[in-house]
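Missing here is one protein chain; the remaining ones are kept as they sit in the complex.
Think of it as A and B in the order they're written, each chain with its own count starting at 1.
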Amino acid sequence: MARIGVFICHCGTNIASVVDVAKVAEAAKQMSGVAYATDYKYMCSEPGQAMIKAAIEEHHLDRIVIGSCSPRMHELTFRKMLKSTSVNPYMLEIANLREQCAWVHTDREKATQKAINLVQMSVAKVAGNKPLHTSMIPITKRALVIGGGIAGIQAALDIADCGFEVTIVEKEPSIGGHMVMLDKTFPTMDCSACISTPKMVDASAHPNITLKTYCEVESVSGYIGNFEVTIKEKTKYVNHDLCTGCGLCQTKCPTKVTSEFNQGMSKRPAIYIPFAQAVPSKPVIDPNACLKLTKDKCGICEKICPIGAINYKDEVKYTTEQFGAIVVATGYELADWKTMYPEYGSGRYPDVITGLQFERLVNASGPTEGHIIRPSDGKEPKDVVIVKCVGSRDPKKGKTYCSRACCMYSAKHAHQILDKIPNSRVYIFYMDVRTPGKGYEEFYDNTRKDGAQYIRGRVSKIYQEGEKLIVKGEDSLIGRPVTVEADLVILATAMEAAPNVEEVVKKLGISMDKDRWVQEAHPKLGPVETQTSGIFLCGTCQGPKDIPDTVAQASAAAAKVAGILCHDEMETSPMISFVDQTKCSGCGFCVTTCPYKAISLVEVPGRDGNRKVTKTVAQVNEGLCQGCGCCNAACRTGCIDLKGFTNDQILKEVDALCL
Amino acid sequence: MEKILNRDEGRLLAERIAKEADVKLHECYQCGKCSAGCPMAGSFDLMPRQIVHLMHLGDMETVMKSKSIWLCASCHTCVERCPHDIDIPALMEKSRMEAQKRGYCAVRNVKLFNDIFTETIRGFGKSQEVILEGIYNVGSGRLLQDINHVPEMLQKEIVRPELNQVRNKDHVRSIMKKCEEGGALN
Partner (left out) sequence: MKSYAYFPGCSMDSTAVTYKKSFEYIAAKTGLDLKEIPDWSCCGSTAAHTKNEKMAYALAARNLALAEKHFPGLDVVTPCAACYSRLRYANYAARKNEDLRQEIEEILQMEYKAEPEVLNFLDLFSDPDLQEEIRKGIKRQLKGLKAACYYGCLMSRPREVTGETDPENPMKMDEILRLVGVEPVIWDYKTECCGASHQVDAPEASRELIDRIFRNAQANHADIIVTACPLCNMNLDMREEEINRKFQRSYQIPVFQFTELIAIALGASASECGIHHHFFPAFDVINDQIRSGNISEKREQVQKVQEDPLKSGPIIVGKAGK
């Protein structure tokens, strides 16, 4: 007969305010197999754990049910605690009385009854638990970083400095991301290129770092410690092993198209190095623009390349590599304000620009060499309007979140305009000014001191009359509609997750939130982890953030990766599938169902009546199985079970609730 | 006079109006995009944004005594651009009906025009622009308003002296009577 101990946690007032915890413990005492039941304010705390240990000794308990928060939160905590007792760590069940009961109900009586039911189910299940034991698997001591912006570069440098090999996969021809486009950075006004390009060079020169630019992750399989990743190298049409980066091809290419790096404000050739400080400083050919590739004409670059590095017949290449851990750092794009805001002209007016376009305008290495001019006529603007929250905090446009960096970069833009253009005036339309960072509020103060006019109100309409842009807002502090006749309008456009994030997330088996940001494991206690162990995230793929926060998160993710790679081997979960091979018919359906390629068909000796035969049956690779249970559901003969979640146990739970 | 918010009695009325208009008043974060785009805001005594806020506070009296609820042209520019899709024209319209019930009218001529318009429908089943303008001018004391256009209108046959009437006037009248007896739609 099992001797079950039931421990009901108050979770402070989280559970106890809605559920009558003492009553639940009382009810548990009456349940079959329960030898002891009690409640306590914080079961996860030191005294709480000591209490459980003491009860195990005193009442000779052999299995435990804890009614507390989600098992996601503290199942591991309690398993660790059980290691130092006579009870096997897997003789444990958690009844989720917080997320699945107290937090979602208000009626105390009904919630208490539901809590009793949940405990009853866990008691029924734990009775069927069997002791399980972990095994060890080796770890591949290499990391993959997806995305070569400042987040990816920082994470890669930190991991590499710990002595592990890192590969950076970047979809663009150069690493650097958005940071390298920026002019100055708030609040200290250091030059963005001056602080980011050295890091790019460090990354390319680091003996432990491999750069794979113009590449994308094609597929991912495996699990923590042993991921197998196929990387697709897009067609560069330039052999980078031969190319010296002399740049001659760029100067002779006759085709000119819009420059992505300069945000559409200048042209680049079809064969191009995206910017002067690019890493690697070697060109690729844009197949949609190149005359040779589109119309089989021209071919100049091939003729003039002194070392014959041009290859118009280049093909996509795939390589497959092993990694122990993965960091997702896919970054952001600006929201497409042109489709979202017809009231701001849908992009009809060339002098309505985004903050990122302004960064290129004011940047000494930008298309105007740092002169702030109107894109329409090249004149220097005197009256500039900055509109905040374009695409953010706007549920109508599908985005509820605050984009976080805009208040500060808008203050910086105002400062730069007032500094560079004598007698200029800057009006900033805002709803709230948010400056929660070190030195940020002081920077905002100084911008007002510089002369920036802050007007509290959202802009309703922007349109052109003659040379002027008419900006209509309300000064909500005086309660009057106001109009500014502006020469230039800068929209503080919101960040949104990179356009291909869905694909990346799907390939990695991680998840996104409603705004397409990559979901962290826990907003407070697991901010760089994802729900899949061994995969971490950092930077703006997780949500809008500025450079200091991005760099801090990147280093945090790197520390997590190093924490895995520093081990030679790791424990595996024993809660995996097993096949009763005497019943298995060898249909192989489980093999195709398994997402981890953990099941294969093998031949084993068997009997047909009195005759000895060889039969084909399924076999689980314990190193690969993640315990997802797909095979369990797919098996037609019911010969596959999941340790710790056997069919029998689940049915007992259902019986406990329904019978 | 000092305003003591928690003693305000308009809260229930404001909540009812908001519910009928399918508006969640708390969603308004006072960005002012409504007021910025409102074509009539230049003449409003309270910005559309302020109407929403006053209703959220429960101060219906200030709302019902305002000019803004009468001057709203129901053009729907505000709600089209509102980040929270707050149906301000519906709030204005319903506040205007409540104001009328209580005898508040901050812009007399708007009410007068609408009253006369309604009566011409009752009388003829169709609106009569000449009669409407004529009675309105007398009623509002603006005898000469638009009068300069009348000879031209007659000369160019833009308006004609004869009346356009519905044959089944009784049907129209009975519809209006039933609606008025039932009060405004609640």
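The criterion applied here is as follows: contacts are C-beta pairs under 8 Å (C-beta built on N, C-alpha and C of every residue); 3 or more make two chains touch, one makes a residue touch a chain.
The model shown is predicted, which means the values in this text are computed figures rather than measured ones.
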item: Residue among A:236, A:282 or A:461 touching the omitted chain; value: A:461
item: Option from B:12, B:75 or B:147 whose C-beta touches the chain left out; value: B:75
item: Positions on chain A where the hidden chain makes contact; value: 342-343, 345-346, 348, 461, 463-466
item: Chain not shown, touching residues in chain B; value: 39-40, 42-43, 70-71, 73-77, 79-80, 87, 89, 93, 96-97, 100, 107, 109-110, 112-115, 117-118, 121, 125-130, 133, 136, 140, 145-146, 149, 152-153, 155-160, 164, 166-168, 171-172, 174-176, 178-180, 182-185
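Criterion: only the chains that are shown with their structure count from here on.
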item: Chain B residues within the chain A interface of the complex; value: 29-38, 41-42, 46-47, 49-50, 77, 81-85
item: Touch list for chain A against partner chain B, complex; value: 343, 389, 393-397, 431, 456-461, 472-476, 479-482
